[in-house]
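A protein chain is absent from this complex, but the other protein chains hold their places.
Chains here go by letter, A and B, matching the order in which they are written, and residues are numbered from 1 within each.
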Amino acid sequence: MDLSALLKRLSEAHGISAYEAPVREIVREEFAQHSHEVRVTKMGSVVGVRHGSGAAPRRKVMLSAHMDEIGLMVTGIEKGFLRITKVAGSDARVMLGQEVVVHGKRELPGVVGSRPPHVLPPEERDRVLPFDQLFVDVGLPETQVRRLVRVGDLISIRRAAFELKGGLFCGKALDDRASVAAVAVCLETLAASQHKWDVLGVASVQEETTFLGAATSAHGLQPDVAIAIDVTFGEQNGVSDTRTVGMGKGPAIGIGPNFHPELVKALVDTASKLEMPYQIEPRPGASGTDAWPIQVARDGIPTALLSIPLRYMHTPVETVSLRDIERTGKLMAAFIAHLDDEFVKTLTFAID
Amino acid sequence: MILQQLSEALGVSGNEDAVRKIIADAVRDHVDELRTDTIGNLFAVKKAQAAQGAKRAFKVMLAAHMDEVGLMITGHDGNGGLRFQPVGTIDDRVLLGKVLLVGPDKIPGVIGVKPVHLLKGDEGKQVVKIDDMRIDIGASSKEEAEGLVKLGQVAAFSTRYNKVGRTATGKAFDDRAGCAVLVELLRGARFPFDLHAVFTVQEEVGLRGAHVATSAVEPDCAFVLEGTICDDLPKDKDISPTTELGKGPAISLMDRSAFADRRLVDHLIATAEKLGIPYQFKQPGIGGTDAGTITRSKAGVPTAPVSVPCRYIHSPVSRLSLDDFENTVRLMRESLKRLTPDVLKRS
Partner (left out) sequence: MKDLIKKLTEAYGPSGYEHSIRQIIRDEVRGYADEIRTNALGSLIALKRGKGKGKKVMLAAHMDEIGVMVTYIDEKGFCRFASIGGLYPLTLLGGRVVFGNGTVGVIGMEEKHFERGKTPPLDQFYIDVGAKDKASCPVKVGDAAGFSRPFEDLGDRLVAKTMDDRVACAILIETLRKLRRCAHDVYFVFTVQEEATLAGAGTSAYGINPDMALAVDVTDTGDTPESNHMAVALGGGPAIKVQDSGMVAHAGVKELLVRRAEEAKLQYQLEVLTAGTTDAMAIQMVREGIPTGCLSIPCRYIHSPSEMVDYGDVQNSVKLLLAILSKSIEL
């Protein structure tokens, strides 16, 4: 597959939490290429199903990457300008001068306006403008704006995705569409090999708000084992390297209470056998990813987390290494290819 | 003594193996079923003394959590020091000058600090943040440290248990005290219903084991056994100590995670009053327990927490009263003996 082209399509698609329809269509199309069937869950997550070669009833492994992105929402209209607030974890600091798309009765290109330095008192420039002091300008007269836009309409970031040097790729919503691409790589790799278990590749909804998609999908699908795929902080300017993992150094395998130790061990062993670079990421508490709700769904699901290193999280210029996405997809495929009933026995803790 | 054994065992959230084994061995001969699940909970079922007549057996769940707060190793410094983050909530100030046992090999390590002699100006008045602390296991290089301790391994306080008159000191009484109470209840006589004891994991990082356990057990009601805050040091104001040492088991009414079911609370009070067992109320609105997730399981589970008061929880050393411990066992045993489905009837 042309990973760069897929990533560009995923990144540029719109799909703010709870309104994922546009990106859902792209994911359905993509997953359909290497799945035996594609479903959409009650709450809107996409599931690409690959049947395993084992005898029925087959065990199931669920992969979960979220397809929703953060964004903005209209809270009012004043003199034709739009007042805004955030949907999930948008960062006010990157908004000034940003191009956006307003999803009104039709899509309207707009900009987050910034007053020029010439008219600002010096102390004003030392202040981060909070969301309720920002305005979106769609360039239309007030009467037209009021006909086309209402309170509650969504606003997406407008950013064409592109490649940087060093095999790096940049765009909005790579948190977590980079992981959705990794799931696609995994399905494609599995289609060319053998696996006993059924594979459920899930592009979940509403991770950025409430983890709704992961929680409800896990409840419905009831997998035996699950892997969540998300992004983590890649080394970058302005952040101490004690808080980041390397860029282009392979997927980060999470270790901590949220993850089953046998799954962690199996992923590390698989990566070592493949001679694939990987990193270990200690997580002492809640992981802040789909892994968190999945682990406690139903009567408990053994879960692991793979994280793709990403710079500038929650900005329009999120940056990842294409190589890391590929590695993550291939690691999952190799792990899945080895899943058998023996493995399940290792998942219950011994007391004799 | 079970409380001593449990207190000295190492079981930071996500790494409860040692505690689980001690408990399994302690109760094995006293229960009808013993099993674990995939997150690490230990389930022990003690069936009713006589077969229950009802078509669906009345199920009572008792929960105590096996995990303790501790530290997770998050990095290796060039000079051999270990970087770490807390597992669960810990006040940074209790860590300086303490001894930890690190990893499955229990390697001793220390958290040091810049000597007083070398402090300048107001430095001595500033709280040292956990990001600036290191565990020193004696390694002198990054490579040496990496060979001995891996990323993600955990460290627990090294405190030994000590009996002092009618009190005891030790680490992790939150919640090894609760676990010990539950072990004692399982080692006693049967009750008029099927008792589902669950020794849960990962309470300290988000009530995780209890969430899963309650989904599996589907109890009619539940009790949570805890080691809870006793804040009776002298204060400037006449305000609540949350609980008091020596005043008996503390019954919770409301905390930040849940409301106790009043019918269960009234049953506990009635039992205590009838038999002259001392009891107190935990200061409402403080802390949280596994009840937070148990009560919200599926269609809802009436729940009540009962706790042994412990001074200085979430620090290297706590103190509890052995009288409080024994009275907690007694209150629970006597209340459970008299517990019938009628207690949950609504007027």
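Heads up, the rule we're going with is that contacts are C-beta pairs under 8 Å (C-beta built on N, C-alpha and C of every residue); 3 or more make two chains touch, one makes a residue touch a chain.
Just so we're clear, the structure is a prediction, and the values are computed from it rather than from any experiment.
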item: Candidate in contact with the missing chain, chosen from B:Gly248, B:Pro302 or B:Pro316; value: B:Pro302
item: Identified contact with the non-displayed chain, of B:Gly75, B:Pro104, B:Gly246 or B:Pro284; value: B:Pro284
item: Hidden partner chain, touching residue among A:Leu3, A:Ala18 or A:Val46; value: A:Ala18
item: Contacting the left-out chain in the complete assembly, out of A:Val102, A:Val136, A:Leu212 or A:Met247; value: A:Leu212
item: In subunit A, positions touching the absent partner; value: 17-19, 41-43, 73-76, 83, 85, 87, 132, 150-152, 206, 209-210, 212, 215-217, 219-220
item: In subunit B, positions touching the absent partner; value: 238-240, 253-254, 257-259, 261-262, 281, 283-286, 292, 295-302, 346
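Convention: only the chains that are shown with their structure count from here on.
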item: Where subunit A and subunit B are represented by their mean Cα positions, the distance between them in whole Å; value: 36
item: Subunit B - residues contacting subunit A, complex; value: 13-14, 17, 20-21, 24, 34, 36-40, 42, 72-75, 83, 85-88, 131, 150-152, 201-202, 205-206, 208, 211-212, 215-216
item: Subunit B partner contacts - residues on subunit A that touch it in the complex; value: 242, 255-258, 260, 280-282, 284-286, 295-296, 298-302, 347-352
